[in-house]
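Missing here: one protein chain of the complex. Every other protein chain is in place.
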C-alpha cells in the first residue's frame, strides 16, 4: 500500500465538498473518503483542479489534507500545484508530515518551451524537496502546456522522485505506447501511468500500458471493476461496461460544467451532502440536470449502481 | 433546398481525398459526393478544417469546389476561411459563381476581444460581399477564439447575410438554449443552428434547439437517421442509436488523429479510395487502426451499417 | 491626498525587497517607502507583478501591506489580484482595514471573451466589496487579456468603485484618446488614468489624456519631474528629460529580466539593500549588469540623479 513506480489500480480524484455557506463540509469530506474506500480504490488524490484547490485558502487545503489522510485507509496523494513555489512547498511538506503518500504537480500554464518546463520542475522539486514522491500531471487541455514524450522522459530522468505520470493528454493513446516502448527498450526508467481526462479512453488505455485510473468520474466503483476486467483480460466485458457508462463519462468530462455534473452525481449517490461549488463556478441548469437524470436512468438499466 | 435561416437536416463536412502521390483524387471526390447524397444528407460542406483546406493550393480549392458543386444534388457550402481576406474573397466569389449555396467562415485564431472579433467579421463580409450567405463557425477548441452569446448575437445583428451558426463550442448545450431563448424573446433574429464538434452531444442538442448536424462523422447515414428520430420525437430510440455509435464518435472526435480515423472509416466504407493525408498530418498507427476495427466490429452488432 | 477618480501624479509600483535568505527585508521596505516619498510620489502601489506578489505567502503580503501603510505619508494602493477570490477578498479587506487607499485588480490570464471578463470583475468586486476603490490593470503583454475600449467602458459602468485605469496596453496611445473622447462626449463617467508599461510612452501619454504614471521605473524622481514638465506645458523639456532616460527605461521594460534591472538600479541608488529575487526569477548576468552600468554612466552625463 505505497505510492511509487509500481502503483496500480484506481486513485479517484476527490471533489471538495462545501456547505451552503461555502465553508468546507468536513462531514462530507469524511463520507467521501469512505465512499472511495468502499468503492475499492487503491488510493486517493485530493486538492486537484477538480477539487477546486485554487479556490481554497492555504489553511483550508492543509486542514482538508490532514482530515483525509487521518481517515483514509489507502494512500493519499495531495495536489500541490501553486503559482507560488513557497506555497507549493508548504502544502507538500506539511501534508507529507501529516502522512500523505506523495504530491501531484502540474506545469504552470505559462510554460511553452522544453527549457522552461525543465526549469520549472527543477524549481518545483527543489521546493517540495527531492524526498517527496510525486505524480506529474500531463493535461494540456486544461493546463495549455504540451509535454512531449522526450520532455516527459527528461523529467523522469532528472527527477527520480517522480514516480507516476497522470496521463491525460488528448489524444493520449499513442503517448502511453511511446513511453512504454522507451521503457521496454531500456531507454527510460520505470514509473507508473494512471490515466485521467475524465476516463474518456479508459476502454483502450490499459492495453496501451497504463496501470490504472486517476480520475474523478462519479462511479469510482465502476472504475475499479473496469480495472479488474482489464487485468483479467476480459476485453469484451470491459468494453461492455465502459460503453454503458460512456454517455455519462462524456457528459462529466465537459470542461467547466463537468464539475457540476460530477458533484451532482456524487450527491445523488449520497457521497456528499451538497453539490455547491465555490465561485468561480459553472452551474448545472435545470435542463442540464434533467439530462444527467436521464443519462442515469438509462445507465441504471445496465448497471444497478446507477439506480438512485 | 436552399441554404438559409430555415435550413434543417444534415450537412456532412466532407473530407478531401488524395491519391498516393498527394494529388487530389477527383474520382473519390465524386464518389464521396454521391456517398453523402445517398446517405440522405440535405447539404454538404467542403473545404473545412477536416477537409485539409489549409493544405490546398488556391486553384485546387477552387477546382474541388467546382467539381463537387457540379455533381452534388444538394446545396454545397464552401469553407472560405483564410488568413488573407483577398484569398477568402476569391474563393468565396468564384465558388458562388460556380453555384455554391454559401460560405463558411471561422474567426482567425489570434482574435481575443469582442471588438477584434467584430472588426474581423466586418472585414470578412466586406471581402466575400454582403450578398453571400454564410455560416459562422464557433469552434473554440480548435480555433482558440471564444464567441460568447452576446458576441454571436452581435454578429447576427451586424451581418444579415449570416444565416447559420455551426455550433461546436464545448460545452455547448447551454449556448444553444441561450441563443434560442433570445430568439423566442424577440431579441435576436432567426438563424439556423447545425451542431458539430464531431457529434459528441448530438443526443441532446436537438432538444436544446439545434436544427441538425454539420459534422464529418464517417456515418452520415446514421446522422440522418438520428435527425429523423429526433424530429419524430422518438427520444429513447435516438439515444439508443447515438449510444451505439458513441464509442466510435468519441474516437473520431480526437484532435489531430481524428481525421485519420475518419478517412480510414470512409475508406473502409468505400466512400474514398485511400485514407492518405497531406502533411502535416497525424497518422493512425497499427494499434490505433486495430482499435478502430474493434470499435467497428462492436458497432456492427448493433448497426448493420458498420458491417464492412 | 486621496485615491479616486481625480487622482493625478505618480504612483510608483514598489519592488519587494528580500534578504539573502529570501525572507522579506522590512528595513528595506521602510527605506523604499521613504525613497518614493522623497522622490515626490503622490501615492504608492505595492504587491503588483513587479512586487513579486505571486511569490509571497498570504501573511507576508499582509505584513508588507501593513508595514508600508503605517509608514507611508501618501496613499497606498494594494495589488490584490489572486487566482482565488477568497484570497483576493482577504488581502483587500485586511489591507483596507489597515488603512490602504484602495486595491489594484488585474483580469485572470485565462479570460478571453468580453462576457468572461465582465463576469470575472463581477466576482472580483463581490469579493473585495463594492466599497473598496480600485484600479483596473490593463496589461495584455503580461496578462494575455485584451480589454477593448468598450470593455473598459463596460467595467467602469458596472463598477462605480473602479476609480482608475492603470493603462499599459501596447500600443496604448489611441486607447487613452478613445476613452477620453467617450468621456468628453458624456458617454463614459470620469476616472483617473495612470500609465505604466515601464513608462515606454510617457513622453506622449499625458498629451493623450493620462493623469500621471503608475510604473516601477527606478527613477521615480524623474517621473515626478516629467509629470511636472508636462503639467507646465513644457513639451520640449519633457521630451529632453524623457529621451535621456529612454535607453534605461527600455532596458528596464524587458519582460522577466526587467525586474532584475530595476532592483539592481534601486540597490545602486540605495533604496534597497539587496537586489535578490525569489524564485522563479530571471537574473542579470555580469554582461547585463555592465550594460546597465554603462547606461547609468551615459545617463549621468545628462541627469545628475544617475551619478551613483
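Letters are used for the chains, namely A, B and C, taken in the order the chains are written, and counting of residues starts over at 1 for each.
Just so we're on the same page, a contact is a pair of C-beta atoms (placed from the backbone, for glycine too) under 8 Å apart; a residue touches a chain by one contact, two chains touch by 3 or more.
Quick caveat: nothing in here was measured; it's all calculated off a predicted structure.
**Q** List the neighbours, among the chains on screen, of the chain that has been left out.
**A** So, spelled out: the chain left out of view touches A, B, C.
**Q** For the chain not shown, which residue from C:6, C:38 or C:243 touches it across the whole complex?
**A** C:243
**Q** Among A:5, A:86, A:146 or A:182, which one is in touch with the chain left out?
**A** In the complete complex, the chain left out is touched by residue A:146.
**Q** Of C:55, C:166, C:208 or C:269, which sits in contact with the chain we cannot see?
**A** C:208
**Q** Among C:173, C:194, C:241 or C:266, which one is in touch with the chain left out?
**A** Of the candidates C:173, C:194, C:241 or C:266, C:173 is in touch with the missing chain.
**Q** So that we can see where the missing chain sits, which residues of subunit A does it touch?
**A** Subunit A touches the missing chain through residues 112-116, 145-151.
**Q** Going by the touch rule given at the top, which residues of subunit C touch the chain that is not shown?
**A** 170-171, 173-174, 177, 200-201, 203-204, 208, 239, 242-243, 246-247, 250, 254-258, 282, 285, 287-288, 291, 298
**Q** Taking the full complex into account, what residues of subunit B touch the chain not shown?
**A** The missing chain touches subunit B at positions 54-58, 83-87, 90, 109-110, 119-120, 123, 126, 278-280.
The working rule: only the chains that are shown with their structure count from here on.
**Q** Between subunit A and subunit C, two touching copies, which fits better, same or different residues at the interface, with half of the numbers shared as the threshold?
**A** same
**Q** Which chain's mean C-alpha position is nearest the mean C-alpha position of the whole protein set?
**A** A
**Q** Where centres are the averaged C-alpha coordinates, which chain has the largest centre distance to subunit B?
**A** Most distant chain from subunit B: C.
**Q** Averaging over Cα atoms per chain, report the distance between subunit A and subunit B in Å.
**A** 33
**Q** How many angstrom lie between the CA centroids of subunit B and subunit C, rounded to a whole number?
**A** That gives a centre separation of 47 Å.
**Q** Can you give the whole-Å distance between the Cα centres of subunit A and subunit C?
**A** So the centre of subunit A lies 39 Å away from the centre of subunit C.
**Q** Could you list which residues of subunit C touch at least two other chains?
**A** There are none in subunit C.
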